[in-house]
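All protein chains but one are shown in place.
Take a look at chain A:
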Amino acid sequence: MIKVNQIEKNYGKFHLNCTMEVPDGCVTGLIGENGAGKSTVFKAIENLIFLDGGSIEVFGKPHTELNAKDREQIAIVLSDATFSNVYTIKDVARIMGSVYPDFDKKKFMGLVERFRLPKNQKVKEFSTGMKAKLKLFLALCHKARLLILDEPTAGMDVVARDEVLTLLREYMEEDEHRSILISSHISGDLEGFCDEIYMIHEGKIILHEDTDQLLGTYGVLKMTEEQYRKIDHSHLLRRRKEIYGYSCLTDEIHYYAENYPGITVEKGSIDEIIMLMVKGEAV
């Protein structure tokens, strides 16, 4: 669905160099700390910034050559942009209905009512969470094949986030060829939702893995310095010096659990994996 091939973009000291792919029928997550380059990747795919190198294909075409029909098949939520906040929901529905031939106004108004968004109030009077919901509902209501969602759950409380992720799951179930590229700083959202995850740090992809694999075989080993010296290092990805010795990231948690019963083996959450990938040093 999307192929990002060695794209480059320079902003002063920041240098983006990234390769990734969003397969047909998959939910692909992009995670990383603030300023890692997530939004730059999204903006590059959406042709909002110009590349210094590399190429991007969407639906098998260069992303700069998509026609109106192709663009109708893409729904985009930008983390920091939406319609001007002087509009009401009714205005926004009218505009979307005139821009997208497949805009499902009934479904949109249904979501607005279900999540109790005020229809006649200007968007500038909405809370951050309400604005985030509105952006997402607009994206979900024109039968797009590809959703590109940059921080779609930002500002939502835990209940709203859960409801929204359920909506996204339902959206994927409606058509097996739909794909989603999503970023979120709340890694818990992505753990239970994405099929695969890319991790970006300082403009570079530092990890790409199936989510099942990431949660099943990746883990954190905690050990003393002596234990660290003795164990097999071949499946250690990163290490970090701790007061007690070392914590290490591995992609073969079962191997160490079976062969080194003396060390502490913990299944890693995505947050812990990010921390060790970013803060740890290569082994």
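Keep in mind that, in the parts below, a contact is a pair of C-beta atoms (placed from the backbone, for glycine too) under 8 Å apart; a residue touches a chain by one contact, two chains touch by 3 or more; residues count from 1.
Heads up, the rule we're going with is that contacts and distances are computed from a predicted model.
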item	value
Protein name as given in UniProt for the chain not displayed, "ABC-2 transporter permease", "Dihydroorotate dehydrogenase", "Peptidoglycan glycosyltransferase" or "4-hydroxyphenylacetate decarboxylase small subunit"	"ABC-2 transporter permease"
Full-complex contact with the absent chain, from A:34, A:98 or A:234	A:98
For chain A, the residues touching the chain missing from this view	43, 46-50, 68-69, 71-72, 74, 76, 78, 80-87, 91, 94-96, 98-101
